[in-house]
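The complex appears here minus one protein chain, its other protein chains still in place.
Should a chain be cited, it is by its letter among A and B, assigned in written order, with residues numbered from 1 in that chain.
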Amino acid sequence: MSTLTQQAGPATAGPAHPLRQRRPLGDRTFQIVALACGLLVLVILVLIAFSTTQQASSWFKTEGWAIFTNDWNPAANKFGALAFIYGTAITAAIAVIMAVPVSVGIALLLTEVVPYRWARPIVYVIDLLAVVPSVVWGLWGILVFAPWIATIYKSIASGVAGIPVLDNLFGAPTSGASFFTAGIILAFMITPIVTSLSREVIATVPAIDKEGAYALGATRLEMITGAVWPHSKGGITGAVLLGLGRAMGETIAAALVIGSSATITSHLFAPGDSMPAVIANQFGEASGVFRAALIGLGVLLFAFTIIINIIARLIVGRSAEQGTA
Amino acid sequence: MEQPEQDITANPQLTETANPPLPKTATEPQVRPEQYAAPGETVFDVENVSCYYSAFRAVTDVSLAIHENEITAFIGPSGCGKTTVLRTLNRMNDLVAGARVEGDVRYRGASLYGKDVSPIAVRRRIGMVFQKPNPFPKSIYDNVAYGPRINGEHNKGKLNEIVERSLHQAALWDEVKDRLGKSGLSLSGGQAQRLCIARTLAVEPDVVLMDEPCSALDPIATGAIEDLMKEIKSRYTIVIVTHNMQQATRVSDRTAFFSVLRNEKSDTRTGVLVEYGPTEKIFHDPSDPRTEAYVTGQMG
Partner (left out) sequence: MAAITEPQLGPNLEEPAGWRRTKNRMATVLMVVSFVLVIIPLVFVLYTVVAKGIKIISWSFLTSGPIPPNVAPADVGGIGPAVLGTIEIVALATAMAVPLGVLGAIYLNEYGGKGVLARLIGFFSDVMTGVPSIVMGLFIFSIWVLHFQFSGFAGALALGCLMLPVVIRSTDEMLKLVPNPLREGSYALGASKARVTVTVVLPAAIGGIVSGALLAIARAAGETAPLLFTILTVTTANPNPFSGPNTSLPSQIFANATSPYVGAQDRAWGTALTLIVIAFVLMIAARIITARFSRFSR
């Protein structure tokens, strides 16, 4: 670093030796640059909040609290977004309900069951799952998965016809593009992150506790429920929340398989819509308040996911500390 | 032998060492000068140094003088602060959060802790070898050339010369001259430590501080390094912390014995300098009973 002021050549002993020296200029500059880059994270988050809210302000102003009504009709200048909020919530819920048991199961498999040399290939498979892009899941979802699962929906629907609660949930299938399909695809997509975070959390359980359980003659299941679960339930909750946030924000896969029908219905096999999906699908033709509404949905999405992520990270952080304490 | 406990936080002037039977520097009259060699020029003057880590006082009121072209050993039980004192000599304690030094350390007349003093300049003159060898994950050549390079030396020819000279001084040249490009991590423990010594010598420091340099090594590697120290003593001043008393007797000219003072009330320990003098005297004719207890093995 040529900007550093330096002593040329080796130091010489003797009575006259300048120990005084300003701190090298490059050293100070480097520190400032590094700090600035770190602050960038905070700056960007704040800018996101401000700029998107500002762009969405016309929507907030014209609709006010009516944004939470189920009345989305751009042609008639109506932008009540409840259907999308509902769709996001339902699909994320389906995704989490399906992904969490599977992810925790895999995490336990990796940490408690398989011998070390088998763990690596399993982790590779999970990484492969994570690296498949969202749009490829969506492509496969709409062209291959949805038509196939439509037949299953039909048979389930005819099977539950007449049964009180079930036929409200599982009746009325159409083409396969539905809340439930989107939920399944989202479940595939959030499994890697919930699995890897659960693994990290379970790894912080002190080995002493596990050995203690075994030493009392516990089976593996009993050790897991007795020693692992109490330590990791906090962290796993955090991992679940992170998966939830991810499922809510996942756009393209949902946009392609959710059916794009802005309705609120209890029928899980019926087509619907979600916040990120409608933004992706309709942004191209939108302008004015319509566009402001779509950006406003983005603001809501941002707010929801930030809150969920903050809570999740706080829980995971605290439980990781307690685990190792 | 009973050691009366002192409440050191209440009375920083320790009565035990306030009337030391032995001088703090070797020039006071109690030493029989004709029996021990006269010291050379003073390189370090440690004046009433106490070291703190936040509120914890690790070392109390140490005063001694290090002399040129001598090997000075710091010995004592674990926790007595000898490494802490060593690290004040090149301001390495600055890197520990909350570390603080009271008193002064004068290096050839100038205060190391003065207002405008740059720790970087200090460390270029006062080098350090650590307990566990820590070669950089670079080639052997680059390890040794690192110091000169950050000093601004980029001439290939000069660097080659410096690297060869330093590896010779560290008694490592013959073993690695054909594989200077190999990683420094590929060396054995003793070789790696000699590499670290070569790296330190490459910037031609005035002083070399060594923090238990042989404790992670086998006896043969230890012997090689002790020979090295005696070999380079004529060009450098060396201060070595060691928990191995035999090593101190083998290599050092002067020895400082540190011990631990326990404060019963606050259950803290702090290090104190008990006795300092020519090695022969410390080991064969110590003035302080605690020194005698330690060097004869009664006290761990």
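As a convention for this text, contacts are C-beta pairs under 8 Å (C-beta built on N, C-alpha and C of every residue); 3 or more make two chains touch, one makes a residue touch a chain.
Bear in mind the structure is a predicted one, so any value in this text is a computation, not a measurement.
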Indicate each shown chain that the hidden chain touches within the full complex.
A, B
Looking at the full complex, which residue from A:66, A:114 or A:163 touches the chain that isn't shown here?
A:114
Among A:64, A:164 or A:217, exactly one should touch the missing chain; which is it?
A:217
In the complete complex, which positions of chain B touch the hidden chain?
90, 92, 95, 97, 120-124, 127-128, 130, 132-138, 146-147, 150-151, 185, 187, 189, 192, 196, 199-200, 203
Residue ranges of chain A at the interface with the undisplayed chain
1, 4, 23-24, 26-27, 30-31, 33-35, 37-42, 44-45, 47-48, 51-52, 54-55, 101-103, 105-106, 108-109, 111-116, 119, 122, 125-129, 131-140, 142-144, 188, 191, 203, 207, 210-211, 214-215, 217, 219-222, 224, 242, 245-246, 248-252, 255-256, 276, 279-280, 283-284, 295, 298, 301-302, 305-306, 308-310, 312-313, 317
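Simple rule for what comes next: only the chains that are shown with their structure count from here on.
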In whole angstrom, the CA-centroid distance of chain A from chain B equals 54
